[in-house]
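In this view, the complex is presented without one of its protein chains, the others remaining in place.
The first chain written gets the first letter, and so on, giving A and B; residue counts start at 1 in each chain.
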């Protein structure tokens, strides 16, 4: 990868990076026509393995407004893929002279991480399955920043489908990093998954507490609201110690549609509460802007479109200047000193054994033939690792050392001493023994 | 909409507008390479909800030749639409910063009118079902203008499928406005529909009379020819008073293919007469240019391609300069004072009740959930209204006033007094009563 910068996850950007991008985006939005020499002579490639016209057009508009050129594959799935080509090979070829930057959309989680590994030009993740869609998050944060002048300390209500919306997950992590307070009022059955809450706690130091959202009216009527407030250096909330919070004043209400295309067969969901003029008349929502990643279905009524608080169309249109700033930065064409988030962990290859990632939609499983499993360490005590592609927690009850050939329970103190480069993961002891690993003398394994 | 200019219908342009566009197109065609700064820094979006490569490429070529950029969605139907997004929302987003002009192709009639309503940039209708395709008409008129130096007073023969060809309908209205004389020699069973004849009479003052087309030979052999000649200010024809006209001299023969994709299940059509060198040897066709909107099937023989009267390929190639002129004009980049046709009626929303448009392919029915029905008044006496989207005559035997709550027979004098903003349409009296309307005291309704 060298000095090459990619945007695979919103975590690839530090808070300072994002604020630089926002300032640049604002500048671009004020002089759209004046930016047409920024990327002249450069080319981006849109490689879309699933259709997403909005996202694609937004990136392509951004590049054209910067004076660059675009080569576009709106439906890669019918092409080389059908001749059996791996994603990695396609990226190697396209990054080898065809384009100066790749915008990738792929149904497999972790696809962008893989692409970044093998690409010789910057890669931007334009959505990889249910995993990440960082430019949508950037756009959402930019909208808050423009509308409210800051993000720290804002009170943001998240409503609708908090379970399957990738957009919501990335947004919530980023809000926590910025030190915003988050009120979750999910549609019943579509609550925030436990792994998101766990990651919020462990990686972003944000603590969910139960909240009294009754003053929000309809939108919260059938919901067990949770209030998530950041701890640590960014902590600007006055409510840290509270445990039965009342939601009194909301800065932004972020509504999402049911992600029915990701619903499991058992997901039966009642119709959503519809946000309309009446639902927005609750006192705490008086100054709340209404956001939505679009497309909407019925969860936002057309009668709200003319309400000055409704900014979902503005939010969408801001995707262009935000992506202009990002493209210009990654192409080295504007003066940004992108730092990266220090939090991003190093990725290690799994030296042997089965793929410890059990996520069937992870690129490490959908393109198994072509990919060597990888991981990032999430925690040393207990030892816990995430997939280096899709970020899911790995199956790792037992771990071995590829040099000593010893196997340990993942929560045993001895496990911590294995160097990451030598870590091998096993679902159970039998698998470890089958791979020729042994229990070290004197160790007790369950 | 403000001062924004769209091209939804060919009626949106006055005759003077069209002549300005033709002059500009001619200039562009003479210095194609010299136009590359006209739209520099601007972007058009091609939103195609059905495939039409020719039309799309023609627009995109025009924009590139003007120095602009293009973002292109060649098959929108597989994208956001499948996530349940309304056309209106898509247009709102794309017009909000993605593009400076939208070129829309959609299978639903009236789709472009809807798009123009909600767009914050100019919209060009690149075909909305069987409704309109105004740039094809512009291109046809431009070809006549270039080939014959004028349009007024020309004798134009229309042949083939005059029933289902949207191209023919728009062209015929425009010819009537320009004061050309039209000879219809339809393929049997594919005659001009009555509503087109009615509109020609009522809105364009053109009067069809029976004609003797026998001198045209093969092409008219099995056809009951009708001669349509304009009345009123544009009337330049010498034949106004005639009733048994003989077609002696033709300036242009416009052939069309059978629009089999729009045929109803009952349409059994014999093979078309084929235009070939022999069919073109009839004396009145000696100086007639042969036009065709393409693609052709067998209705024009390849042996005619090298005949100097065959200009259908030239006609297609003229689509580029015509669209260049149109794009430049709507984007405000060339000095045209587009006036609009004064004939375009104001559109009103239907304040309540069912959608009075019964056209199943109208956008007001295909996207029923998202659209409020609208209408334009075609006539006050008797009261007759057209759909504000697809232009079809509305079902309106009875009309009500949304304030007085009275219902009237549409042809009753009392109906004329209702202000357009208050007009409600009913198919029958029962429907009106069911909606709480009453018959005013003393009125007699059938």
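Assume a contact is a pair of C-beta atoms (placed from the backbone, for glycine too) under 8 Å apart; a residue touches a chain by one contact, two chains touch by 3 or more.
Everything numeric here is computed off the predicted structure, so don't read it as measured data.
**Student:** Which listed residue (A:16, A:33 or A:71) would be found touching the missing chain in the intact complex?
**Tutor:** From the options A:16, A:33 or A:71, the contact with the absent chain belongs to A:71.
**Student:** Just one of B:320, B:409 or B:424 touches the chain that is missing; which is it?
**Tutor:** With B:320, B:409 or B:424 as choices, the missing chain is touched by B:320.
**Student:** Kindly state which of the options B:249, B:278, B:297 or B:368 is in contact with the chain not pictured.
**Tutor:** Per the contact definition at the top, the residue touching the missing chain is B:297.
**Student:** Against the chain that's been left off, what residues of chain A make contact? List them.
**Tutor:** Answer for chain A: residues 40-41, 43, 45, 69-76, 78-80, 82-85, 89-90, 92-94, 96-99, 369-370 touch the chain left out.
**Student:** In terms of residues, what is the contact footprint of the unshown chain on chain B?
**Tutor:** Against the left-out chain, chain B lists 29, 32-33, 36, 51-54, 56-58, 60-61, 64-65, 72, 74-75, 257, 261, 294-298, 302, 313-314, 316-321.
Just so we're on the same page, only the chains that are shown with their structure count from here on.
**Student:** Measuring centre to centre with CA averages, how many angstrom lie between chain A and chain B?
**Tutor:** Centres of chain A and chain B (C-alpha means) sit 47 Å apart.
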